[in-house]
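Okay, so here's the structure we're looking at.
Every protein chain of the complex appears in place save one, which is left out.
And then subunit A:
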């Protein structure tokens, strides 16, 4: 009896085990699945959002995602699935894979965008002028009736729908666009000429996705856009619920911390589409099946791996775990790369350091003192100690407006003569000072070692000519900058590469970024002209003249461009340096795997 019971128990146990085992197994995996044609690139920062146009999403790796998948919008600009890209000279290149856009009239400025027929989003829905209209609605801030407190940036009244990291400048001067009958083209009319009309990429997030998130059909969403009047900050009205829901989703819905279950967030118009994401490790792009353009990559998958430590990037590259890296440029990293016999691509980034003289300070009222001070600046020495170790080919920057990659650069240097200030001329400075020993307080960021080095070099050199240099550096330099309680400042700008919005901010009297209180009536006039100049040659001429005029006024000196660095281990062909924020992936569509 007992034995029988044990026997039954054993059988029951065995049966239960078998059942459990069969429940826990998986089917034999398909081993034949090819993993060929993957290019892996290491980037420094992690990805956090599929929308890089919002204030919190405006980070470099997010910008890469948006560039590759094409849903950039007006704020992020160039993208492979948008209306334009930039070439390595920072020239706007129209992207005829998506469509065309052209200026049809100068007065009033009218731009016509025409989509190619039969274009599709990656989810199979057609790309139409509806999508352009949505992109315009986002980028123009047309519906905003908000009042913004200039000092604090707070919205004090009304509704701000889409919150952009960039600005609505230019597009805010457009009337409600005209859409063609075939729903493939859209015409924008500007109320005043706008120099950067070519940088307005109207293809943002898909209309059908935003409509869906707002809980309405695409037709109703477009109808809402058509029916809602332009916002008037003077008479704020109750927010439109549909528009608000879509905007709220656009503002935060694209942020992610894990791979989204909702695939509509991934919808792409470019050659790539996000296909996988491992938090804090990597993001994978595969080919967009609906993409028909010429930028289709010659490989299957592109992986961006997030590796914060530059040395870890180098060893990973050496070990073949990644095909290329985009580290933070430093002399140590370059040495490590050279020692490991890896291929490096050095170049200049768009951000540049410069020395500005404060025209509001009593010391620099006399142009002779300004000239004398600029003559003492050891620009070559600063370059040699900071940039040359990372980029041996670097040269002193000789323009306030252009970078050497721009075609206008050499003309600008010839006109301005900034290149005559490359080495300090202590005797010349002494002669100009004629025995005076002016005190100069220099503001800079003490947390940035490069700025500290620059300051020390300037201090040592200027003292020889009789200047009494006072260290006014501070970690809070940025908040001290507008105050003007200093005589000179060393800090950085990001040169736009393409676009001219910065001119008015920096050089115009009382411009938003004109911290040095520079004021010159003829420059003001040229800047105003430049903002509305639609002829490319005339615009170049104006910018060169502005550059030359600043040199004549001893505005200050550009110092150097920040160095940038890519590297590869020779397994990928086609990598080329580019100084824009898009970084290494700017020509990922042209890469090919070797062997």
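Operating definition for what follows: a contact is a pair of C-beta atoms (placed from the backbone, for glycine too) under 8 Å apart; a residue touches a chain by one contact, two chains touch by 3 or more; residues count from 1.
Please note the rule applied: contacts and distances are computed from a predicted model.
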Original post:
So which of "Copper oxidase", "SoxAX cytochrome complex subunit A", "1,2-phenylacetyl-CoA epoxidase subunit A" or "ABC transporter permease" is the UniProt name of the chain that got left out?
Top reply: "ABC transporter permease"
Subject >> Identified contact with the non-displayed chain, of A:165, A:342 or A:431 >> reply: A:165
Subject >> Per the touch definition above, residue among A:279, A:367 or A:407 touching the missing chain >> reply: A:279
**OP:** Kindly state which of the options A:303, A:503 or A:575 is in contact with the chain not pictured.
**Re:** A:303
Original post:
Considering the whole complex, which of A:60, A:321 or A:453 touches the chain not shown?
Top reply: A:321
Original post:
Taking the full complex into account, what residues of subunit A touch the chain not shown?
Top reply: 17, 20-21, 24-29, 31, 33-38, 40, 42, 46, 48-49, 55-59, 148, 150-155, 163-167, 169, 252, 255, 257-258, 276, 278-282, 284, 301, 303, 305-309, 311-313, 315-316, 318-321, 351, 445, 476-479, 492-494, 501, 505, 512-513
